[in-house]
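One structure is given below, encoded as structure tokens.
What you see is the complex with one protein chain gone and the rest in place.
Chain naming follows the written order as A and B, and within any one chain the residues start at number 1.
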Amino acid sequence: MNTKIAIQNLNAYYGKEQALKGIEAQIPAGGITVIVGPSGCGKSTLLRCLNRLLEETNGVRVTGQVLLDGEDIYARKADVTEVRTRVGLLAPKPFPLPMSIYDNVSYGRRIHGLEKLERRNGRSLDRKVEQYLRAAGLWDEVKDRLHDPASGLSTGQQQRLCLARALAVEPEVLLCDEPTSALDPISAQRIEEQLKLLSAETTVVIVSHSLRQARRLADHIIFLWMGNLVESGPSAQMFSAPRDERTRAYLYGDIG
Amino acid sequence: MGSTEINRCLSLFISGKKNYIALMKEETLIRPRTHGQRWRLPLPKFGRKRQDQVAGRLMGALTLTAALLAPLMALALLLRALPILRVTPLTDLLTGQDWAPLKGLFGFSPFIVGTFWVTGVGMLIAVPPSLLTAIFLAEYARPRLRSLLIPLIDLLAGIPSVVYGIWGILTIVPFIEKVAAPWASRWLGVLPLFRSENPTGYSVLAGGMVLAVMVFPIIISVAEDVIRAVPQGLREASLALGATRWQTIWHVVLKRAGAGVLAAIVLGFSRAFGETMAVLMVVGNVAKVPNSIFDPAYPLTALIANNYGEMMSIPLYDAALLCAALILLLLVLAFNIASRWVLTRLVRYE
Partner (left out) sequence: MKRKLTELFAQTLMGLSLLVVIGSLALILGTVIWKGLPALNLAMLTQVPKGGYYLGKEGGILNAIVGSLYLAGGATLLAVVVSLPIALFLQLYANRSRWVQFARLSLDLLFGVPSIVYGAFGFTIMLFLGMRASLLGGILTLTLLELPIMVRGMDESIAMVPQALKESAYALGSTRLETSLKVIVRQTAPGLMTAILLAFGRGIGDAASVLFTAGYTDRLPTSLMDPVASLPLAVFFQLGTPFPAVQQRAYASALVLTVIVLLTSLISRGLTKRLEKHIVR
């Protein structure tokens, strides 16, 4: 198993309250890793540590190491924007940027100057935008109104736009924080399908409070309980033969 | 990586070309790379991260400069007021009753007292109706009525102070002269506060009334915001116990919104305190401590505005007026800091 992200003794504090307690875990390259656990156990906090977005919240302190391909993203000389470029995020509620649909998708590519490469290869930004809108399963619905404001889309479409936007930067890892929680079942299903397809070439990390979703998607499971990591491992093993008593209780619905 | 790219996006963005994406596409697709030099922002060619850092530092420096403006103002005024402070001690200036620049007498007492009189009367008139209106708008008015009235009240806030002044001269002053003053001296004349010896309507009351109307919109809009921010659950809890709407507002809503409502009043007070033109036009401008609301007064702001042009020939006059400005500034700053202090305490105990 090839490790993409290695989390070492990770602690996070909101003021004096400790939200993550010495997390040690490995996220394999490729496939879908699902972080599960009851609400308030630190799932989202852990996820947001992985692209250093947590530090944008006031009064948060993070200690420990997160190694991305063996390099600590919390190291003093690490570049935050580069980390976030390599590790993308799909938030629980869609927040399109205040611009057109086209600009939303091309935004990341433009700020990172990715077109320069494209120009050399003779590929156009248009084609990229189309490619990623297709990848998010949105192309057919918006191809005639690419230059309309993104705020005019439905919530389900907005979430898929956010997926396309995140993909357009070509991240190595995509973090998804309860990506379907604000969506209707149909849109949720489409997002799940896209994530499944995507996991062939990208490492996908999903936070979910739904065990059923975890069962459907996960190749690998991380189980958190009150800020502690209880158990992690391949999904099949976790669901069939959990090692820890708390995992078993959670899986059978006795707790959480 | 990509700094030229960002430069170009920025320059297009800033130059307001809406279809800059289209422009970029065109260039990407058709034009050869060497074609023409597009004007771009003269930003130094740093990497993105460096640009961000430099911008952050510049913005920080700008913020710090702006933050130092208040102390700088006090310092500059102090330096210019020094000549008079050397001749007359500050306590004498503050308590001195006589204002006779030609004799070298600079007593600020009538002006300071005048400022407080006019502002005080203004706030007394302004606060009750503004708060009641704010409560009405927040608690009773239907959404449609509110969306009609709030822009109107905001409009009131935008009217320039000279216009308030004109309105005061045309309506308030005659009203006081012909109606209010005779009526008050007939029925309330036993109280010194209402005794009228001023044949004109230019008076503390006129200044106060004009100020009151000026601060209406300030108090109303802030107080209305604060009252509306009180969680609906609190109201429902009170109403569910059988309280009437007014009881709910009085005992629950206002208690919760108290500090914010006080902040609204403070904001209004501070605006009224420093108002110059509108007051100057209706207050009479007589350098004597007023005894009744029908007496004329001479606030600090009016003193500065009225005399600044002609001060050059008289020694120390200039320093005295800038000293008045300094006193005004320090009073406003002290009042604001004190009210902040009180408000943070209030919020803490809520």
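Definition applied: a contact is a pair of C-beta atoms (placed from the backbone, for glycine too) under 8 Å apart; a residue touches a chain by one contact, two chains touch by 3 or more.
From a predicted model like this one, the values you see are computed outputs, not experimental measurements.
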Which of the chains on display does the removed chain touch in the whole complex? A, B
Can you work out which residue in B:L58, B:L94 or B:A229 touches the chain that's missing from view? B:L58
Among A:K21, A:R84, A:H209 or A:R248, which one is in touch with the chain left out? A:R84
If you put the missing chain back, which residues of chain B would it touch? 6, 10, 13, 48-49, 51-52, 55-56, 58-60, 62-64, 66-71, 73, 76-77, 80, 128-130, 132-133, 135-136, 140, 149, 151-156, 158-167, 169-171, 213, 216, 220, 244-247, 249, 267, 270-271, 273-277, 281, 301, 304-305, 308-309, 321-322, 325, 328-329, 332-333, 335-337, 340
To test your reading of the contact rule: which positions on chain A touch the chain that is missing from view? 51, 53, 56-58, 81-82, 84-85, 88-89, 91, 93, 95-100, 107-108, 111-112, 149-151, 162, 165-166, 169
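FYI, only the chains that are shown with their structure count from here on.
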Please tell me the distance, in whole Å, between the geometric centres of chain A and chain B computed from their C-alpha atoms. 48
Considering the complex alone, what residue numbers of chain A touch chain B? 79, 81, 102-103, 106, 110-116, 118-119, 124-126
Taking the touch rule as given, give the residues of chain B at its contact with chain A in the complex, in rising order. 1-6, 9, 21, 24-25, 28-29, 33, 48-49
